[in-house]
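Can you read through this structure? Questions will come right after.
Omission of a single protein chain aside, the complex is shown with its protein chains in their original locations.
Labels run A, B and C following the written order; every chain starts at residue 1.
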Amino acid sequence: MTSAPRIGVFVCRCGINIAAYVDVPAVVEYAKTLPGVTYAEENMYTCSSDGLNKIKEAIKKYGLERIVVASCTPRTHEPLFQATCEESGVNKYLFEMANIRDQCSWVHQKEPEKATEKAKDLIRMAVAKAALLESGDEPEIDVTPSTLVIGGGVSGMRAALSIADQGFNVTIVEKESTLGGKLRGFDSLFPHKQKASEVLMPLITRVSTHPRIRVLTKSTVKSVYGFLGNFDIGVETRQGVEVLKVGTIIVAVGADILKPKGLYLYGEDPRVVTQSELEQLLHKGEVDAKIVVMIQCAGSRNEEHPYCSRICCNEAVKNAINITEKESDVYILYRDLQTYGIHYSRLEQEAKRKGVKFLKYQAERPPLVTSEPDGLKVSLYSPTVNEAVELRPDMLVLSTPLVPVADAKELSQLLKVPLDSNGFFMEAHVKLRPIDFATDGIFICGTAHSPKDIGESVAQALGVASRASIPMAKKRVRTAAIMSQVDQTRCSGCGTCLDVCPYNALKKNDKGLAETIAAVCKGCGVCGATCPEKAITMHHFTDAQIEAQGLAALEED
Amino acid sequence: MKYALYLGCTVQTEQYGYEASVRATMPRLDVELVGMVGVSCCGFPPFSSVNELAWLYSSARNIAIAEEMGLPLLTLCNGCHLSFTETIHKLGNSPELKVKVNEKLAGEGLRYDGKVKLVHIFELLHDEVGKDKITAALTNPLKGFRFAAQPGCHSIRPSRVGRPDNPENPKKLDELITWLGAEAGDYPEKNDCCGSSLAVSAGKVVLDIAGEKLKAVKRRGFDGLVTTCPFCFKVYDNKQRAIQAMGGKEIDMPVFYYTQLLGLAIGLKQEELGIDLNQSPVDELLIRIGGA
Amino acid sequence: MTQRKPKMMDKVNAETCDQCGKCPSSCPVTVRIEGFNPRQIIAKVALGKEAELMKSQVLWTCTSCLKCKERCPEEISPYDVILALRRIAINLELPHPEGYDESVKAVVETGVVQQPQLVRTRNKERKDRKSMGLPPAEKPRDMTMYTKTLRGILEEDEL
Partner (left out) sequence: MKPVLVIGGGIAGIQASLDLADRGTKVHLIEKTPSIGGVMAQLDKTFPTMDCSICILAPKMIECYRHPNITIHSESEVVNLEGAVGDFRVKILEHPRSVDAKKCTGCGLCSEKCPVKRPSSFQAGLGQRKAIYLAFPQAVPLIATIDRDACLWFTKGLCRTCEKVCPSKAVDYEQKENLIELNVSSVITATGFEQYNPKDIGEYGYGRYKNVLTALEFERLVCASGPTGGVLSRPSDGKVSHNTAFIQCVGSRTQTVGYSYCSAFCCMYATKEAVLIKEHEPSSHVTIFYMDLKTFGKGFQGFVDRAQSHWGVQYIRGRPGEIREDPVTKNLTILYENTEIGKVERIEVDMVILCTAAVPHRENKELAQVLGVELDEYGFFEVGDPVSSPVETGKPGVYVCGSCHGPRDIPESVAEASATAAKASENIVLSEVGQ
């Protein structure tokens, strides 16, 4: 065995985030005493370009072979430090991080001494592991220059068009017999009230005539294998099952509109309709009610659908304007009016000027709707006048929420992507990765992600058109070397690992033994943990490394 | 500096102390006051709640007289000042209304033009007489006294028609007080209404509203309350005993018209300033002020 | 439901009210007189319930402090709305405090709300303008014409 590698430790003060509670200089001094550590220093912000340069200089000056940074979380900063190592010729897998902020200084602000001790422990553990780190090679894979778009609504079509215009082939898989999705059900569109058909029809024509776009209607995705760059998609079409080879996948399946059976006499009294049914009636010009009452949050912001559906208020306001222009009185009963931003604020003001009447109601005291011999009766307590109000509408319109499509769960399991607590598809990071999935090569846009209006859906659609094209434009991509490896001499071929792998990253080879598909493996470690033969090694998280780390944790100094 | 002096109903029929102190002090500051012959009620409040045209007519009528005199129009009362301002504003924005009003005025051979320069007494003192003239005239500076300013609603609101001072942070009356050698001071209740216009419909409420401010002014350690509005004065001074009777608690807050304090500070006698008409307990303070 | 709006209610743009609550929280009366709430008044105007408001006594309890007009974010003036409603109410001879009729009568007939008073000094002496050394009070030059004009105006239908 070769001589112990030379380890460098960089302790970040993170301004005062760490330094205010952890005695950083002391920690640095301590680090210098650890086995294998040839150099240690502190930085104000190790992640600043200055800090990164210090790492590079130290690597050259002291011939460091392993780098440990004690700072914040690998979630955000590891790639940055790894890249820095690579730039100085140290393989990124020879880098180790100790989180002495989130799990140390922040949580022990009231006990600085203990925080300092814990920081030392964490660094000791990281150094122990670092000594055993091995460099890794990242598999590089070709990317098939073709995208699968699941869903032929506005989002799906706009995403497809942009990707096609960026020079890649696209296949749209739509389960209905026609393109267009929910937009087909709209009369006019807010905020500017142009006719839905004027937006939809030209779009459908462009999509169906684009040389790079192929549309499969009445088709559904049945199977998904492979990984970023090389997906094999089994699609059931009218002509039977077809296998598509694509590089990236876009989920644009949209959402359904809740039909609130039994709520406010819906389904019992014909004069009670949903906002989307009203759209149809308006479209056919079949609304002749003199007094119309609209109830917002009908079936949303409650136990069953705890979220706000975003578009219902604006749809109601838009329809209310259309109806008041026909000399009818419209009352909108709302909880919190979601007319956000510039366009919808304008819409709200227009509605008010045109005499649409707004009455607030309270969630805990929803309106009571009864069917009297002489018509509908809506009674409520309204904070607007702070008293009971009674209305006698000829028509009652319920603004119901968008809900996840029926087959969302099924699709999420096929794609191995998560759903949120409301059943909508869940993005990789709420703030900074809003249209990526955690799984590489799969993206999300439109109302499948959460309720949103057409413009917002289109923006996301164009967004994924960029995200999904990046790897195709690059032609080749690397994937992490943190992966499992099956020891063929130990594997019994029981197949347990194949069953538990959440990424379909293992297959049986011709010898009937398990084998990792390097490019697909995410290194989650489930297979390694379950293998009864201990035949699976997790690179970068080997038993030896973890054991060393664990023992270091128990060491007394 | 020459001004057409418009007294208004309240001042000329009962608030003699205000009028006397104005007439006594202004000449000392080289302000010449010219009486307005044939003036009538400005229309506020009697007509504001009854008939808008009657209000505009009454108001325009007096403006017309000032315009006839060719002098800037000086008011002592917040109500009159706002009434005139709103009339100038409304008639300025509506030529039709202006014609209509002038038809009515023609009967008396009057003509409203709307070009008149309108000024409130505290505005005149602050913006036109100014600090130097006032401080120069001081013979008996009110050192060591701390007065709460009461600008009164109608002198600061509504700002959108243009008022003599800031609607949320009025400072002119405070500055006028400090120019007399006394101290002023911000207090949270400063911009609150005196409630006087409720006298017609809900007298008790007036006392409650006014009492709240008087108690606050007391609590915050002021030596007295100073105003340039006859309506405010009527409540805080004339009704103070009634407020005390209702509220039970001792208030004993001396209340003055600013022009009365000004008079004392430039060496005029109490009698010249009609201070004997103040109903609030001012005597002790007057002794401390001393001077002439 | 909505009944004919009187002409003078046209420009009050009550319907643009956001029900924010800034006016009542600025109002010295809302905290003291049950039922007087400028926000609710505007809401009722927006809902076409003027008739109900004009009958209500609270209509007469505004102090005209103008904070509502000053601060309304939508440039609605509850104060002006209230004045407008009062004028209609008086015009329709609905019940209202008699104080208004008295001062109107006084102004129409004498040019001022009241005749110069005898006022008392702190030590109970009585004083009038003369004893104060003040010039006699002013009144319109041509009183009959003045009165005639005002009567004429008051008889016109403002609605």
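Heads up, the rule we're going with is that a residue touches a chain if its C-beta (ideal position, glycine included) is under 8 Å from a C-beta of that chain, and two chains touch if they have at least 3 such contacts.
Keep in mind it's a predicted model, so treat the numbers as computed, not measured.
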Visible chains in contact with the missing one: A, B, C
Can you tell me which of A:9, A:179 or A:308 touches the chain that was removed from the display? A:308
Residue among C:30, C:63, C:103 or C:149 that touches the chain left out of view: C:30
Among A:77, A:184 or A:214, residue touching the chain not depicted: A:77
Out of B:72, B:185 or B:247, which touches the unshown chain? B:185
Residues from chain B at the interface with the omitted partner, ascending: 166-169, 185-189, 220
Contact set of chain C toward the excluded chain (per top definition): 16, 18-27, 30-31, 37, 39-40, 67, 71-75
Would you write out the residues of chain A that touch the absent chain, in ascending order? 15-17, 20, 44-45, 47-50, 52-53, 72-73, 76-77, 79-80, 83, 162, 165-167, 189, 191-192, 194, 199, 203, 301, 306-308, 310, 336-346, 349, 362, 383, 386, 420-421, 424, 427, 429-435, 445, 449-451, 453-456, 458-467, 469-470, 473-474
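Methods note: only the chains that are shown with their structure count from here on.
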Which of line, ring, star, complete or other matches the graph of chains that touch? line
Count the C-beta pairs in contact for every pair of chains, then give the pair with the highest total. B-C
Measuring from the mean C-alpha position of chain A to the mean C-alpha position of chain C, what distance in angstrom results? 60
Using the average of all C-alpha atoms in each chain as its centre, how far is it in Å between chain A and chain B? 66
Multi-chain contacts only, two chains or more: what residues does chain B have there? none
Listed in rising order, chain C residues that touch 2 or more other chains are none
In the complex formed with chain C, which residues of chain B make contact? 7, 9-10, 12-14, 16, 19-20, 23, 35-41, 45-54, 57-58, 61, 104, 107-108, 153-154, 157-159, 167-168, 191-193, 195-202, 205, 208-209, 274, 276-279, 282-283
Along chain C, where are the residues that touch chain B in the complex? 8, 28-29, 32-33, 60-67, 69-70, 77, 83, 86-87, 90-91, 97, 99-100, 103-104, 106-107, 111-117, 119-123, 125, 127, 129, 132-135, 137-142, 145-146, 148-150, 152-154, 156, 158
So, in the complex, the side of chain A touching chain C is made of residues 291, 329, 349, 352-353, 355, 357-360, 383-386
